[in-house]
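For this depiction, one protein chain was excluded, whereas all remaining protein chains were kept in their positions.
All chains are identified by letter, namely A and B, in their written order; residue positions are counted from 1 within each chain.
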Amino acid sequence: MRLRSFFNGAVATAALACLATPSLAERLTVALSANVTLLDPAMTTTVGTDLSVISHLYTPLVIRGPDLKLQPALASSWEAVDDNTWRFKLRPDVKFANGEPLDAAAVKWNIDRILDPNQKAPVRAWLSAIKDVRVVDPTTVDLVTSSPYPSLPDQMSMIFFLPPVWSKSHNPAIEALGSGPYDLVEFKPGDRVVLKAKPNYTAGPKPAFDDVVFRVIPEDASRISALLVGEVDLISGVAPSELARIKNSGKFVVGAVPSTRMQFVKFNNLKAPFKDNPALRLALNYAVDKQAILDTLFEGYGSLNACQPLNESYFGFNPDLKPFPYDPAKAKELLAKAGYPNGLTIEFEVPLGRYLLGAEVSQAIAAQLEEVGVKTNLVEMEYGRWIDKFQNAGNVGSLSYLGQSWPTLNADGMLSLFETGNRYSYYENADFTRLIREARSTTDEKKRVEIYKKATESFCADPAHIVLFNQPTTYAFADRVKWTVRSDDWFRAVDVQLAK
Amino acid sequence: MARVILTRLLNAVLAIWGVVTIVFVAARLLGDPVLLMLPIGASDADVATLRASLGLDQSLGAQYVDFLRRVAVGDFGTSFQFQRPAMTVVLERLPDTMMLAMVALVLAVAFGLVGGFLAARFRGTLIEFVTMLVALIGQATPVFWLGLVFILIFAVQLRWLPTGGTGGVEHIILPALTLATFTSASVARLFRSSLIEVLSQDYIRTARAKGVSTLRLFLKHATPNAAMPVLTMVGILAGELLGGAVITETIFSWPGVGRVIVQAIETKDFSVVQAGAVVLAAIFIAVNLIVDLLYVTLDPRLRA
Partner (left out) sequence: MKFFSALLRSRNAVLGAFILSVFVAGAVLAPVVAPMAPTQTDLRGRLSPPSLSLTEIGKAPLGRDQLGRDVFSRILYGSRITLAVALASVVVGGIVGVGVGLYSGYRGGLPDQIIMRVVDVQLAFPLMLLALVVVAAVGPSIGNLIAVLALTSWTRYARIVRGEVLALKHREFILSAHTIGANPWRIAFQHILPNVLMPVIVVATLELARVIVLESSLSFLGIGVQPPYPSWGRMLAEGRSYISSAWWLATFPGLAIMLVVLSVNLLGDWLRDTLDPRQRERRQ
């Protein structure tokens, strides 16, 4: 009896707490599946958590809208003045909350800070092509690169600027003094980040929510429960099989959008059996029933990749290529041609907790491969250990389940992941490598599209991996809000409106 | 007495040194953190620069000596992931961890003592059977499953309690219950058998013969003696509740030390793994030291 009254008491306190908040302030609570580690925009490359929160606090030069198109932010316009120089015209009125101007000098200070080796900034790798930052006047800045860098404006959508003076006396890893639409109210690592809208923000669209709370909820089932009881308003990365249940349990909107992440089973083409064996590489591509996996495990969400590591949202996508059909007979034929008429056994490494349904998909693929005689030894490993083998030791397993995307949505970056000579490409296709290097030497978009067309054809003729599909970004949200879900990893509160 | 305490303290320092060393070696075995810190596509030169600036290009021996020297003055280095001192990252999570462990410990001991008492008091009846069955089931239930079921029942169906996170008192109930289940089952079983053992001893028989009432016999004479092994167990349990809370912390989104260490293992953030393991080990050792001393003070035989 006493226990009962205690519970009632707890409920009553919770109800009181709700009443206490002024009803005018609209609050949006977002569930994140991973921890927000820090708020210093130079020190993190994690888009889904750290950079998404940072984007509410600080302003980039350009910003990518929900339609994935670049929009002006701090920069009102930008152009390539020559092959190696990008010029950004800045808005004159943007200031940090303490009155510090966000002008060309502040931009230069931030980029110099990122490029300074002593800063050990992880985002340095994104900007290492920048040779010099020139302040032309307070509202004009030139970024000079060592070689033509056509996708630099895309890259700059991920770079945010700190106030130079304030940063000297504060630790931007846990504090924030921004120029963006929100102020930092509370940052409790591992638990939540609380933001409050700036009353007088004019530098961009006015956010619909006065308070935004990011809550870290690592366990999938707990995240769904939190949505169902109304503790959070929106979640993403939901197992597709749970979407229908969430929808049926009341006032929720569920769905999926195609992401920019390409899933595939990477071959280690540098060692046997894949080295110098194109027939084997083709055989495996015919052996996997990708559509069946999408239809069942992904409940029909997601779309097949058309024989290239790009999809429609990437610049340089080749619309003429078609996915490999599922054809086990042809796969067996090619296996025999490859010298394995009786099949073979290879290891299949799966990094854990990284991809939607990663464990399920890799087991389904393993079962399908076994049907044509390719036996696999699945090895699930923690992502850190796998990436160590993949990038450092150079001895990744014959197969790995992997998903890759390139944040600037440009063929240049994405295809460079398969460029011969890169530590992580595990692919030797001289023709392909020559073509993507050729594309890099010009800023003429038409010419580059032509070259990428040839490069992707070359890739398709001798694929570096089992081409699979785009991982869908699944989502569910309470119907009191309306969320324009993005297909890249970013979350921005301005993409959410109150319903009605 | 002073000698006993001094030896114990020395042993504690030795144990912490052992933990520090093991964790140093293990962290190095985890592999290279540099590649995880950089975005995919980083050049070899970027990798080399970062590695050198972190001191990872030095020999293992040099790194160890340097490490010990800094640990001796409490400097566990900077977490590259959090860009703050590793010790700060761990210590800011300690209050939540301690709170959860303490509430769970209180629940576990309370339920355990009551369960064990009931089973011993009503030996051979249905009450003993049911309490012990519940205790055995409690020990046989994987903690993550229990946590998820608790959320489904108490948060989603009944809406009595929140699904997770921190905040008011209501946030700690479910994680503490989940964490306490296994432990309270162990306490109940231990307390039951030690009560039964005590009850069979001569002085109890004498008291019984003198006509002391059963309840009084249990509460006044048997329980204090039978609770001694439980006290020893509390020391061990404290370790389980502190370091073993990772899963409970994950299920209930509780921002504890365990989770930050697991995240640090995944990202190879050596300094946080080291600081976290040392903090947890130090608390464990301190709790056991206190238990030992309490034992000496409470146990009439040892005091004499």
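Basically, contacts are C-beta pairs under 8 Å (C-beta built on N, C-alpha and C of every residue); 3 or more make two chains touch, one makes a residue touch a chain.
This is a predicted model, so every value here is computed, not measured.
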item	value
Interface partners of the hidden chain - shown chains only, full complex considered	A, B
Residue in contact with the excluded chain [from B:L54, B:M87 or B:A281]	B:A281
Given B:V143, B:V212 or B:L231, the one touching the chain that is not displayed	B:V143
Residue ranges of chain B at the interface with the undisplayed chain	11, 14-16, 18-19, 22-23, 26-27, 29-31, 136-137, 139-145, 148-149, 152, 156, 182, 197, 200, 236, 239-240, 242-244, 246-247, 258, 261-262, 265-266, 273, 276-277, 280-281, 284-285
Positions on chain A where the hidden chain makes contact	220-221, 224, 239, 241-242, 245, 292-293, 295-297, 352-353, 359-360, 362-364, 366-367, 378-382, 384-385
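Here is the rule we go by: only the chains that are shown with their structure count from here on.
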item	value
Sites on chain B touched by chain A in the complex	30-32, 35-44, 46, 49-50, 53-54, 80-84, 89, 92-93, 96, 148, 151-152, 155-156, 159-166, 168-170, 173, 250-253, 255-256, 259-260, 263, 265-268
Footprint of chain B on chain A - complex, ascending	7, 10-11, 13-14, 17, 35, 37-38, 40, 43, 45, 117-118, 120, 122-126, 128, 171, 173-174, 188-192, 215-219, 221-222, 225-226, 228-229, 231, 382-385, 387-388, 391-392, 404, 406, 413, 416-417, 422-424
